[in-house]
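Encoded as structure tokens, the structure appears first; notes follow it.
With one protein chain held back, the other chains of the complex are shown just where they sit.
Let's turn to subunit A:
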Amino acid sequence: MAANKSNRFDPEQTLREIEDKFEMLQILNEEGEIVNKEMDPGLSDEELTELMTRMVWTRILDQRSISLNRQGRLGFYAPTAGQEASQLASHFALEKDDFILPGYRDVPQIIWHGLPLDLAFLWSRGHFQGSDIPDGVNIFMPQIIIGAQYIQATGVALGMQKRGAKSVAVTYTGDGGTSQGDFYEGINFAGAYNVPAIFFIQNNQYAISTPRELQTSAKTLAQKGVAAGIPSVLVDGMDPLAVYAVTKQARERALNGGGPTLIETMTYRYGPHTMAGDDPTRYRTSDTDSEWEKRDPLIRFRKYLEAKGLWNEEKENEVIERAKEEIKAAIKKADAAPKQKVSDFLKIMYKGETPQNIQEQLDIYTEKESK
């Protein structure tokens, strides 16, 4: 007997309906015009200027880091240009008590959260003192294992919930990170425990060379939150106002007991994956690059601020000069760090009583290294 068509369940229709709901939120367009007045977060002139200052400062940090890396004066570096709105406007909506679990490209957020720049440089160089996080700076060091920070963020947020803290755990991964098991476990546990967490996917279109389309057949990455039963949103990651607005809202919901949020920011990294030999011309065209560069977060925010009379070339140059000076001073400080010793490493292996094997080796190396 032929099935009655109208009674048939249509899973394809269900999927299409869900996917179509994920429209990209934009507030400030590429021309620096407000296109979504209702959603405008209403930042004060002072706040707008401060956010622009941070984005310009961080663009300079990126340029200087690339050049320092080429001179052999920095180690591991993952370029950030293009992602300033995703990184800094999201961070701008956070408070000091919020805890950040970054991926390796998310060094700007932890610097603006309080990690001294010279420590960031030492971390890049592979000096153990670079990850000696100062007390009161609520961050973990950048995660290297893709996705691990997601499930750890849920643990931090669960801890905050148990302590009754008025803060949230915030973590970042990329488009490739959403393919990892820990990504799903992280958002799923977060939903199950209704913890105060914000999960960012900075969709910069490529996981090293692998394009976003090869990661998944899902139309958006944000929709992955639906399966975990957590609110999720897709936002223009080149638009500082939109990123700020959705983060602010997610934070408020979390603090009011509303649980976690998954935020996908559509963005692009102009540079290579890292400075360790990646060549983007092997997998991207210059046409694609220039198409994204037109959406640049600094260009549109500059236009917006200039129109409001809050920004001009002189201001921008001031910030650029200040950034250069601060970077220079931090490099000098990092240069003064002591040479690393094996005995230093042995001392930070265990917090409690030193185990027999460590003590024995510590004695040997202390003797050796005192000569």
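Methods note: a contact is a pair of C-beta atoms (placed from the backbone, for glycine too) under 8 Å apart; a residue touches a chain by one contact, two chains touch by 3 or more; residues count from 1.
In the analysis below, contacts and distances are computed from a predicted model.
According to its UniProt record, the chain left out of view corresponds to "Pyruvate dehydrogenase E1 component beta subunit" among "Pyruvate dehydrogenase E1 component beta subunit", "Cytochrome c-type biogenesis protein CcmE", "Pyridoxal 5'-phosphate synthase subunit PdxT" or "Sulfate transport system permease protein CysW". Screening A:169, A:238, A:298 or A:319 for touch with the missing chain picks out A:169.
Of the candidate positions A:121, A:150, A:199 or A:292, contact with the unshown chain belongs to A:150. For the chain missing from the display, the contacting residue among A:141, A:230 or A:330 is A:141, taking the whole complex into account.
If you put the hidden chain back, the residue from A:112, A:345 or A:365 that touches it is A:345.
The residue from A:76, A:128, A:283 or A:365 that touches the chain not shown here is A:128. In the full complex, subunit A touches the hidden chain at residues 99, 101, 128-129, 131-133, 135, 140-141, 145, 148, 150-160, 162-163, 169, 181-182, 185-186, 188-189, 192, 345, 347-352, 355-358.
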